[in-house]
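Only one protein chain is missing from this complex, and each of the others stays in its spot.
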Amino acid sequence: MYSTTRPSDRLAALGVCYYPEHWPQEQWRELAEQMGKLGIDLVRIGEFAWSRIEPSPGSFQWDWLDRAIETLHSADLSVIMCTPTACPPRWLTQQIPEILPTSIDGQQRTFGSRRHYRFSCERYRAEASRISFKVIDRYRGHPAVVGWQLDNEYGCHSTTRSYSPEDLVQFQNWLAAKYGSCDALNQQWGTVFWSQEYTAFQDVELPNQTVTEANPAHWLDFYRFASDQEREFTRQQPVILRTGEESDSGDRNHKSIEAEPTQERLRPWITHNFMGNFTEFDHFAVGEDLDLATWDSYPLGFLDQSWFPNDEKLRYRRIGHPDWAAFHHDLYRAVGGVRFGVMEQQPGPVNWAESNALPLAGAPSFWAMEAVAHGAELVSFFRFQQYPRAQEQMHAALRLPNGQPAPAWDQAKRFRQALDQLPEEQVKQAPVALLFDYPSCWTSEIQAHAPSCWHLEWAFHFYSAVLQLGLDIDIVSATSALVGY
Amino acid sequence: MYSTTRPSDRLAALGVCYYPEHWPQEQWRELAEQMGKLGIDLVRIGEFAWSRIEPSPGSFQWDWLDRAIETLHSADLSVIMCTPTACPPRWLTQQIPEILPTSIDGQQRTFGSRRHYRFSCERYRAEASRISFKVIDRYRGHPAVVGWQLDNEYGCHSTTRSYSPEDLVQFQNWLAAKYGSCDALNQQWGTVFWSQEYTAFQDVELPNQTVTEANPAHWLDFYRFASDQEREFTRQQPVILRTGEESDSGDRNHKSIEAEPTQERLRPWITHNFMGNFTEFDHFAVGEDLDLATWDSYPLGFLDQSWFPNDEKLRYRRIGHPDWAAFHHDLYRAVGGVRFGVMEQQPGPVNWAESNALPLAGAPSFWAMEAVAHGAELVSFFRFQQYPRAQEQMHAALRLPNGQPAPAWDQAKRFRQALDQLPEEQVKQAPVALLFDYPSCWTSEIQAHAPSCWHLEWAFHFYSAVLQLGLDIDIVSATSALVGY
Partner (left out) sequence: MYSTTRPSDRLAALGVCYYPEHWPQEQWRELAEQMGKLGIDLVRIGEFAWSRIEPSPGSFQWDWLDRAIETLHSADLSVIMCTPTACPPRWLTQQIPEILPTSIDGQQRTFGSRRHYRFSCERYRAEASRISFKVIDRYRGHPAVVGWQLDNEYGCHSTTRSYSPEDLVQFQNWLAAKYGSCDALNQQWGTVFWSQEYTAFQDVELPNQTVTEANPAHWLDFYRFASDQEREFTRQQPVILRTGEESDSGDRNHKSIEAEPTQERLRPWITHNFMGNFTEFDHFAVGEDLDLATWDSYPLGFLDQSWFPNDEKLRYRRIGHPDWAAFHHDLYRAVGGVRFGVMEQQPGPVNWAESNALPLAGAPSFWAMEAVAHGAELVSFFRFQQYPRAQEQMHAALRLPNGQPAPAWDQAKRFRQALDQLPEEQVKQAPVALLFDYPSCWTSEIQAHAPSCWHLEWAFHFYSAVLQLGLDIDIVSATSALVGY
């Protein structure tokens, strides 16, 4: 049963992702006005703006961001303010090269895209805490800021697990903390098998370069360790948000943050924007530190990347698999402890799948309404205006690069109208619970007994079968009470 | 024609693989009794036990192994004692990191699974010789020990060929010994092609990192070199077994081993357990130093990993391709100079193929009888009891982890009964000989003219066609006399 439902807090909001730094300041007012005309409530900004906020170490440029927020505020738009830690700037990876993650093949990745950091990197945690504090310190009391997003899309691009020498040391420490003695580790892992016994935690290596498969318990502990790093990384930031104290402060002299502003409907809540179709870390664990969970709903991109057979991919190529977004909505409703939303809603073709189909004409508004039907308090389209440069230049938006409306423009409008006619309703417990457990995913991944033995796929098959019986479903974690199902 | 058939020596034995180190000592008696009840003759032990025998450098723990052997002996079971060199312990890879092999991508592999050693590593050869001598020294005279297995599954997990800087030096030396002069190498390889001429053996590099394909003679010599290392590695150990002298002895003062014990039927023979479906080294060359050859028969795992088209894989998925085990039996009968056995017989689903099917109800006993029909003197099921930890925790056994009989239990029993009713019969020469040559495999692999041009596959097609004509086949090596075929 859900811990709390807070109907007075519930949003019923249309959002949009927006990057003022992509556009000349003289266009900002017009952009904000157009958002207002579309009936947008919430604008997410700032999640990739570190290099503009702090162009060189310790030198901050707040003017543009102040003005961007003011412009939105003047247009009666509220802001979801992000901490920019998903993209450390170039000067930081030069100062601290150990920030950069190492992939499973042993290659250290370079600067030049995003998510180029290791969760276990203590120096990066300190830097992430520092920049987050600065952003929070500046905008916490701002009347436009109604929510905070920590980082963005944890783990995307296989960055949950990093295989550097520094990760190894942290992993050994994690093992020491978990097992206490090497004998206990030997016992639990069964290292007597294949003469694998260790006499010190420092003897354990990372599992990615063994001759043949490493001990599955070795892998599972490494996956647990990596997931834990993600949670620890998260925990530092909400602590800041709630106390106004920098977790690793010390000699730095940040002024204390004033008392929390009170707002009628949208008090500052904390979220993280999770990537769908992704099981490399325990979302429930991260969710415990959030007020609500948000996720990225890209039905066509996910279908293309999925295990569905080709005929199903072809059949659903312009609308997405009918139960796939539903599964994720119900999953993130659980991750958020009932409160959830869609932070990025696919508006048109994406650029990152192998085949990037054009959605059917009514698909985006349909997807948005489906989210609301599953209890979403927020559906935020990605993104207001297509930027004609860099990695996502081929990714659709509500407006074309030249400012003309894209096909999704009317879709957002239609969703706004539907939203305005919604009765306020409390989320009710479903009759059926489906237990979903991230460590079980890892186990079946590590010891797949057949090519189709993926936990997520099987969970989805059960989910889909129940849904087709006409039953609502709650997805629950392994620690949830099952009373009432 | 076979060199010798020794009917008085021939076994007709049911064996089992057993890991006393996996189980508490208080269970050993019950385990041995159950083996006895099943009618087991031979128990293979010790091939992965180095870390238990020598937990730290030079400090030996024999008590447990003495007791394990005694317990088996008391239950009237004979022992195949293994040298534990397939799994050097962690402290040894820390002392001598150059033991670890380097794979074709140039990455040195790490400790954490098995077979983590280079055959060409001289310091590892000395260590392997040292530990083997210790084991032999202790158990050579033991009345329970009727056979010796050297190492286990040479070359498994692509470990025949290692690409480290140390391998390169050994390869250059090998080339110098083979060709005498660089001119001769240039002439034989045809290095005038593409301006590839060498002026010193030290100029030759490993063939795995060239811009496009390396000279096929370069590859072939590297494959020959790697195969030779495996043979040299083997030769050191039988020498010990036969003479009681450590091959690299010197200042170490091992006591001399007493005279070889005589036994009526099972005098101590020497074997290696070969992996099926494997052509990376010349099995005939290694076989020359053995008294009999044994191999691993996993019909379902091999089928899943094979080149057979999907419809055949599906048809035979629970019994294996009907001629595939037969081909291997006939091959290893030749490798062993007529004497051979199955050291590991699949008992149920394995864990290491992509799809791990459940064998048909009667399959394991059928496979075992098929081996005997091809002249096997021994069929040993892998393994007595499933260990619920580590890499093969999902690999079936005769007993479940909790000690209850697995489906294969009755299969072993049925095979025992069949074995007891077998007339003693001499292996006769077949009417047809199929020449199988490992270097020819390498040649066709290096210069495949079409995707299906694999020597092993083609040899198998010829084999299968002859078999379907109702003719028995002897597989022979390139140096065999062909009289009588």
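Just so it is clear, A and B label the chains in written order, and each chain counts residues from 1 on its own.
Note that in this section a contact is a pair of C-beta atoms (placed from the backbone, for glycine too) under 8 Å apart; a residue touches a chain by one contact, two chains touch by 3 or more.
Since we're looking at a predicted model, the values are computed, not measured.
Of the listed positions A:25, A:74 or A:113, the one in contact with the omitted chain in the full complex is A:113.
Which of A:15, A:84 or A:287 touches the hidden chain is settled by the complete complex: it is A:84. When you scan B:57, B:143, B:190 or B:322 for touch with the missing chain, the hit is B:190. Among A:173, A:212, A:356 or A:443, only A:356 touches the chain left out of the display.
Within the complete assembly, residues 19, 21-22, 48-52, 55-56, 84, 87-91, 94, 101, 107-116, 156-157, 159, 349, 351-352, 354-356, 387-394 of chain A touch the chain that is not shown.
In the full complex, chain B contacts the hidden chain through residues 105-106, 188-199, 203, 205-207, 209-218, 447, 449-451.
Criterion: only the chains that are shown with their structure count from here on.
In terms of their C-alpha centroids, the spacing between chain A and chain B amounts to 49 Å.
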